[in-house]
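For this view, one protein chain was removed and the others were kept in their places.
By letter and in written order, the chains are A, B, C and D; residue numbering begins at 1 in each of them.
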Amino acid sequence: MDIATVVGVISAFGLVFVAIFMGGGIQIFINIPALMIVVGGTLGATMINYPLRDIFGVLNVVKKTLFSQNISVDEIINRFLGFSKKSRKEGILALEGEIKNVKDEFLKNGVQLFIDGFELQEIRDILETEVDLIGSRHQLGAEIFTTMATFFPALGMIGTLIGLVQMLQGLDDPSTIGPAMAVALLTTFYGSIMANIVCLPIAGKLRIRSKEEVLTKEMMIQGTISLSNGDNPMILEQKLLAFIPHSRRESVIH
Amino acid sequence: MDIATVVGVISAFGLVFVAIFMGGGIQIFINIPALMIVVGGTLGATMINYPLRDIFGVLNVVKKTLFSQNISVDEIINRFLGFSKKSRKEGILALEGEIKNVKDEFLKNGVQLFIDGFELQEIRDILETEVDLIGSRHQLGAEIFTTMATFFPALGMIGTLIGLVQMLQGLDDPSTIGPAMAVALLTTFYGSIMANIVCLPIAGKLRIRSKEEVLTKEMMIQGTISLSNGDNPMILEQKLLAFIPHSRRESVIH
Amino acid sequence: MDIATVVGVISAFGLVFVAIFMGGGIQIFINIPALMIVVGGTLGATMINYPLRDIFGVLNVVKKTLFSQNISVDEIINRFLGFSKKSRKEGILALEGEIKNVKDEFLKNGVQLFIDGFELQEIRDILETEVDLIGSRHQLGAEIFTTMATFFPALGMIGTLIGLVQMLQGLDDPSTIGPAMAVALLTTFYGSIMANIVCLPIAGKLRIRSKEEVLTKEMMIQGTISLSNGDNPMILEQKLLAFIPHSRRESVIH
Amino acid sequence: MDIATVVGVISAFGLVFVAIFMGGGIQIFINIPALMIVVGGTLGATMINYPLRDIFGVLNVVKKTLFSQNISVDEIINRFLGFSKKSRKEGILALEGEIKNVKDEFLKNGVQLFIDGFELQEIRDILETEVDLIGSRHQLGAEIFTTMATFFPALGMIGTLIGLVQMLQGLDDPSTIGPAMAVALLTTFYGSIMANIVCLPIAGKLRIRSKEEVLTKEMMIQGTISLSNGDNPMILEQKLLAFIPHSRRESVIH
Partner (left out) sequence: MDIATVVGVISAFGLVFVAIFMGGGIQIFINIPALMIVVGGTLGATMINYPLRDIFGVLNVVKKTLFSQNISVDEIINRFLGFSKKSRKEGILALEGEIKNVKDEFLKNGVQLFIDGFELQEIRDILETEVDLIGSRHQLGAEIFTTMATFFPALGMIGTLIGLVQMLQGLDDPSTIGPAMAVALLTTFYGSIMANIVCLPIAGKLRIRSKEEVLTKEMMIQGTISLSNGDNPMILEQKLLAFIPHSRRESVIH
């Protein structure tokens, strides 16, 4: 979990709690039935919307994208330069030994296709189909959180409407209007917090991580195609360097 | 109907009802004219918007997508591996017997085109036209529910405006303000519930099922094209495996 | 005008009126200046937005799409099967006589291009340019109603703001607050009704009819290209059948 | 300035003013500080958003698109038919004399490229690059007004919040609440008027004019390419006619 997320969570929730404490106590902001409507209702609507498998799968995606480290662009470039030189010197089959050390399944699979003698266009088709699917699986996580971010405020409003109707029907004692309305507003408050401080930022983070991963995979496709195309190592390096900013190229070129 | 939908419906509606009961009785939330405006008005607007045939068709789509089972990816891969081996050993016409056992109309039709001697590009054109149309027919169901999800809150607000105007015009007795306003808010409450707990989640589910089905069909197109292309079984398998995640490939490869 | 539209209009408006009558009389919902602001203001903004020619043209499009009948897919398939057989037996020029009976201008024009000896790619270019333009002209109708559906609630709010400002400035007599506010809310009510029960559903219907017509035209392009390509009638039929659902093919195939 | 715009402005603003007068005087709707916040704030935000050059440029675009007349489609078709016949009879260089009379810079430039011996693909590339840029420059005008239409209501709300805070802080004399709140609402009123009756309709008109112009330019590209392709005049005419509706072709064909 990167430090920005930690600092972000602390600052966002911390400040809200501080502001609440400065204005009185936190107990007036805790209401179990209100929490039940907002959280339970949203989870319910989400479970109607998405297959259970996808909802549980999202936990894995979140864990994986927040904690795991992508293969670095430097390593990708170095790997492919190595492959390119090796296969020019010792022939394609010599790559068999090389890819055993590669952890990334996608890179391994791509180069294996090359070794197995698939043609350039076939390799491109197979790998691009796979990247499309990886991308859409990762998008799903972001999409589920975005959907929840639309259900949370909606359920918040539904809860507030329930509270208002109950309050308005029993308007006999004016002194109860204030507290009853305060309670009614709590569901809107919960919905707003959950949507804007929890769901939307997580959805955003997942989307960014997914983009980074797809970019990495596209570098690998380019590398495999360059290999298969028989590009010389200099051209191969140029083609891969195009994927990273000028400012970071210095540290990568040899 | 998958279990997530059942649990989702129970938790979403259940929690809302529990919250209502905890705050008093449910009878103050039932109002027939309010229900008539919101449900009737939305159905009316939907019937202006969509041809009757489409609206009734949606019931079929909903039933089909919620209950029926798609052909599994394993079966698709096995079928095409079988076709590929058979046609290489015994010739294309031997597939005539094979496809009799296939239930999926689309798969059957595609392979039949191949047997009938259509060229690769023709097969691709015909099947892709069909997938596009299947996709757009399935989208229609999701679209109708999404449209209803915009009409429901709108009609809810219209109902509330009617209630408010009537209340404000007869403001003589202050003691009636509360209950009259409570009733006015009920249409907004109904509209919100129908849009967010019923229509939007169902639209989402239909969209997901449609995506799954299109993906399945695209695997079949790839398989048919590979057959028609004369790919050997190993290449055909690689091309189809690209459609499923690495993590699930183990259980499929032979 | 299809029956869904009639039922829709009756149910949507009917229920709103019933609800109004149940809560009192309709006279408190009628206010000429409010109607002037909302309807006049929206028409004014629409006239700034769109050329007069387009606004009047929309009436034609609405009339045409709501009342006229598209050529049926069965007829299209039969026509092209007939053309294909005729031109194979008696030569291309024999089609001259055939197309005289065709009412659809687009179909006629396409086959005429084929008879006139245009090449396949030229026919495709000319017809696709035309379909694009038909599509965009039909979209315009839907777009104008969608635009009006954004102006109506905006003008409704402007009217309510005018009413509120006038009421608040003359707050001397508290007993007038209620009725004055009721009147102020009427513009929002009108805007909401016009946008959600009139404009949006009509825009939706126009969009659907336009899609159907474009699909029909694309079938005709495919047919003309197949003719021009010299496809045999069986292949031509397969290519056209791909445009209609499996479930409806039975009734079409011969 | 076409008549629809004039009628639109009069009806939209006229009706709002009439409604205001019927409810009292216009003086309670005039408030200089409120106007300053809404108009000044929006102009300020727009100036941060867009380079000064673009903002001033918009005035030209507005003037040009509202007042100037596009070259008519009839003229385009006639011009290209003339070019086609001339160049077939007297050779390409004879067109040099012809294009001197052409006012439209784009048409002139395209045919000049053909005369200068550029190849078909080069002509297409150069002209399409130019149309893209013309389109995006014209879009900019629409975009600036659309952006202003989002800033106006936002500044309106900011102004109302300022008024509300000031009113609530000085709540000692209840008799001042009404007028103070009326003043606070004026900024929202101004923002709403400016966004919905001024900016959005103008943005819409600019977008439509831009589309018309791009369509005209695409006809010219098609004509130039047809010329360069050596199409005979009949084919050239067919290709250009595809850009205009059947109903208007009668008056164009010779």
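The rule is short, and it goes like this: a contact is a pair of C-beta atoms (placed from the backbone, for glycine too) under 8 Å apart; a residue touches a chain by one contact, two chains touch by 3 or more.
Because the structure is predicted, anything quoted here is derived from the model rather than measured.
Q: For the chain left out of this view, which of A:77, A:102, A:162 or A:193 touches it?
A: Only one of A:77, A:102, A:162 or A:193 touches the chain omitted from view, namely A:193.
Q: Which one touches the absent chain: D:5, D:46, D:87 or D:192?
A: Spelled out, the listed residue whose C-beta touches the missing chain is D:46.
Q: On chain A, what residues meet the omitted chain?
A: 2-5, 7-16, 18-20, 22-24, 28-29, 175, 177-179, 181-182, 185-186, 188-189, 192-193, 195-197, 200-202, 204-205, 208, 222, 234-235, 238-239, 242-246
Q: List the residues of chain D that touch the chain left out of this view.
A: Spelled out for chain D, the touching residues are 33-34, 36-37, 40-41, 43-52, 54-55, 105-106, 109, 113, 118, 122, 125-127, 129-130, 133-134, 137, 147, 150-151, 154-155, 157-159, 161-171.
Assume only the chains that are shown with their structure count from here on.
Q: How many degrees of rotation bring the Cα atoms of chain A onto the matching Cα atoms of chain C, given to the nearest 5?
A: 145
Q: Given that chain A and chain B are copies and touch, would you call their interface same or different according to whether over half of its residue numbers are shared?
A: different
Q: If every chain is reduced to the average of its C-alpha atoms, which one ends up farthest from chain B?
A: Farthest chain from chain B, going by C-alpha centroids: D.
Q: Where the centres are mean C-alpha positions, what is the separation of chain B from chain C, in Å?
A: So the centroids are 24 Å from each other.
Q: Using mean CA coordinates as chain centres, what's the chain B-chain D distance in Å?
A: Averaging C-alpha atoms per chain gives centres 40 Å apart.
Q: Mark out which residues of chain A touch at least two other chains, giving numbers and ranges.
A: none
Q: Just spell out which pairs of chains touch, all of them.
A: A-B, B-C, C-D
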